[in-house]
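All remarks here apply to the structure that follows.
Missing here: one protein chain of the complex. Every other protein chain is in place.
Letters A, B and C mark the chains as written, and numbering starts fresh at 1 in each.
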Amino acid sequence: MTTVTIWNEYRHEREDDEAAAVYPDGIHETIADALADGQPADSSLEIRTATLDEPDHGLPPAVLEETDVLLWWGHEAHDEVADEVVDRVQERVLEGMGLIVLHSGHFSKPFKRLMGTTCNLQWREDGATERLWVVDPGHPIAEGIDEYIELPETEMYGEPFDVPEPDRLVFTSWFEGGEVFRSGCCYRRGNGRIFYFRPGHETYPIYENEEVRRVLRNAVDWAEPTGGKGGSGRTFGNRERDRD
Amino acid sequence: MTTVTIWNEYRHEREDDEAAAVYPDGIHETIADALADGQPADSSLEIRTATLDEPDHGLPPAVLEETDVLLWWGHEAHDEVADEVVDRVQERVLEGMGLIVLHSGHFSKPFKRLMGTTCNLQWREDGATERLWVVDPGHPIAEGIDEYIELPETEMYGEPFDVPEPDRLVFTSWFEGGEVFRSGCCYRRGNGRIFYFRPGHETYPIYENEEVRRVLRNAVDWAEPTGGKGGSGRTFGNRERDRD
Amino acid sequence: MTTVTIWNEYRHEREDDEAAAVYPDGIHETIADALADGQPADSSLEIRTATLDEPDHGLPPAVLEETDVLLWWGHEAHDEVADEVVDRVQERVLEGMGLIVLHSGHFSKPFKRLMGTTCNLQWREDGATERLWVVDPGHPIAEGIDEYIELPETEMYGEPFDVPEPDRLVFTSWFEGGEVFRSGCCYRRGNGRIFYFRPGHETYPIYENEEVRRVLRNAVDWAEPTGGKGGSGRTFGNRERDRD
Partner (left out) sequence: MTTVTIWNEYRHEREDDEAAAVYPDGIHETIADALADGQPADSSLEIRTATLDEPDHGLPPAVLEETDVLLWWGHEAHDEVADEVVDRVQERVLEGMGLIVLHSGHFSKPFKRLMGTTCNLQWREDGATERLWVVDPGHPIAEGIDEYIELPETEMYGEPFDVPEPDRLVFTSWFEGGEVFRSGCCYRRGNGRIFYFRPGHETYPIYENEEVRRVLRNAVDWAEPTGGKGGSGRTFGNRERDRD
């Protein structure tokens, strides 16, 4: 049984008509649909959601403890996320929980904490075309994707992207307006796998795109912890001498 | 169905009494046993072997075409491996075939071809103790392994090891005589995964060690091609313009 | 003109007789000597020191602004370092300032902040022998160092070391008691270079060792910012469209 928790700030969709029109039940529900798509009847995937305004932001210790892969969408309320929840997310990633950070989540506290950088970038809201090129065709996150994914209307994100050099770069975006962006970045931190994936915006129906949905499913598979929820052993501290 | 081909030079075991005593049926058969260990009755793993003195070294195009993961053990006859077989192994790795290179295979033609370096190192045959420390406890190749694997009698391999910086370093060896070695190194080349694993020697029964056998099984799982035998799409060459 | 600031917690040497005997003027002064060793009369290196109990820990904004490379030694009082100083150190590293973290500084706030992990490890104070093997002989930080540096009495640090996979691994330590450790690790974060170097302990005269001193000088050279103190351009934020 793999437990996936989709965390969403869930403010735009309740406060802004345009966002509500695109994601009437919230971005988290659309992502939940995306992950459930094409699952067999006996799927071992259990999909949950959590949002900012729930107690503990929907992420009390017990929920994080059970979560194998956490997805994170946030934008306008990053600062409202409590530091103790960020602490727990970081700790769980280091233990082995997968973390998938989406779009404007580049500025979320958990991502910045785990990267150690500002995670800043350039941006422009012009609804122009983006092409996400697969630069690593053998990577499991790109499985089933053709040469590129084309999204007709997106917000632009441009380089420089202030993140550590990714362990693997899976996608690089081309933007109609003249920019490029490393839009699919893999990291390992502690025992956990982290994937940053650029697509997604509160007023464009990007999580309805079939190829984007495929990437989300692939990323969940890739991010599952090795050795199950407990992860593999990480022993630290004072060590007795066992050789003379 | 995953097809694994174990390639062995198979000379020491036929020519040298000491090696024959340890590996009477050849190193390849002991590795085949290691991979079959603990497989369920309905295992989808098909295990084959191939040796240097067979026609085409046991690796004609059809065999490589069907192989998902190739293991390679060689030592005294690296130069007898035909370049066209090396060409095919390289091509198949770039298409997605996994390659696991063992011990003295560091000097094999396929490994040197894929690394682009001499793959040289320091060594000493003194039958002293080695400890392979897990430096990446979250890596699937280390799953089920405790802090380290201890081998009571080994040939020493020491740094510097002239290989490209590994993508992931899973094991680092400690040797009784005072040396260290990066003994579990992961690479991606094209669509293929490559794992170099140091343990194994023709006159020490290292492939009987339960933890070494576990690592071999883990490595086969890890090295399987994404998207099946064909791998994911790799389109090259002249490209028509599709945007104006 | 390159400005180097050596930061030291400077508590052990004032409170503990054993440490005071080894480093009577403080670890920072011994490191300052090490950096000045062999500098030409017209050296462009300006060496400063700063300690925890000075105002702003000796690192007010103006000092950090002028610093090209910061060295950091701390141990028992990591928690007393003010978060706003950590913020400034992080910011300056991302702008281009080099950072060299020494020994028990693995647990310092600036290093943990920049790594995004716990930076935990195993340890044992047994005064046994360590050998730091050069695993990357072409790296500028290893220039002038033979195959390894041997230190007769050290505190052991053992794997797993909970840091991101280093961009370049320069040294790996062998310990008499049976452990290994990645003891010279290079990172880039933002425009800044970071080097973690394991040797150094308050009661062993490790910063008197000529080869350790050579590595410290090499590391300062390596960590200097590209393009001078200001670093290269990092432009973020809303971007006008300049193509149609």
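Basically, a residue touches a chain if its C-beta (ideal position, glycine included) is under 8 Å from a C-beta of that chain, and two chains touch if they have at least 3 such contacts.
The model shown is predicted, which means the values in this text are computed figures rather than measured ones.
Q: Among B:24, B:38 or B:164, which residue is in touch with the absent chain?
A: B:164
Q: Check each of C:139, C:182, C:198 or C:213 against the chain that is not shown and name the one that touches it.
A: Within the whole complex, the residue contacting the unshown chain is C:139.
Q: Could you tell me which of A:95, A:155 or A:179 touches the chain that is not displayed?
A: The one listed residue touching the chain not shown is A:179.
Q: Please pick, from B:40, B:55 or B:237, the residue that touches the omitted chain in the full complex.
A: Only one of B:40, B:55 or B:237 touches the chain omitted from view, namely B:237.
Q: Go through chain A and note every residue touching the omitted chain.
A: With respect to the unshown chain, the touching residues of chain A are 131, 133-137, 158-161, 165, 168-169, 172-175, 178-180, 182.
Q: Which parts of chain B are in contact with the chain that was left out?
A: Counting only chain B, the missing chain is touched by 90, 94, 113-118, 120-124, 126, 156, 158, 160, 162, 164-165, 167, 176-179, 187-190, 234-243.
Q: Touching the hidden chain in the full complex, which residues of chain C are there? Just list them.
A: 96, 134, 136-140, 142-147, 167-168, 188, 190-192, 225-227, 231-235
Following the convention adopted for this analysis, only the chains that are shown with their structure count from here on.
Q: Same or different: do the copies chain B and chain C touch each other through matching residue numbers, with over half of them shared?
A: Looking at both copies, the contact residues mostly coincide.
Q: Nearest whole angstrom, what separates the Cα centre of chain A from the Cα centre of chain C?
A: Computed value for the inter-centroid distance: 33 Å.
Q: So, what's the distance in Å between the C-alpha centres of chain C and chain B?
A: Distance between chain centres: 37 Å.
Q: Using the touch rule from the top of the page, what residues of chain B touch 2 or more other chains?
A: 134, 136-137, 168
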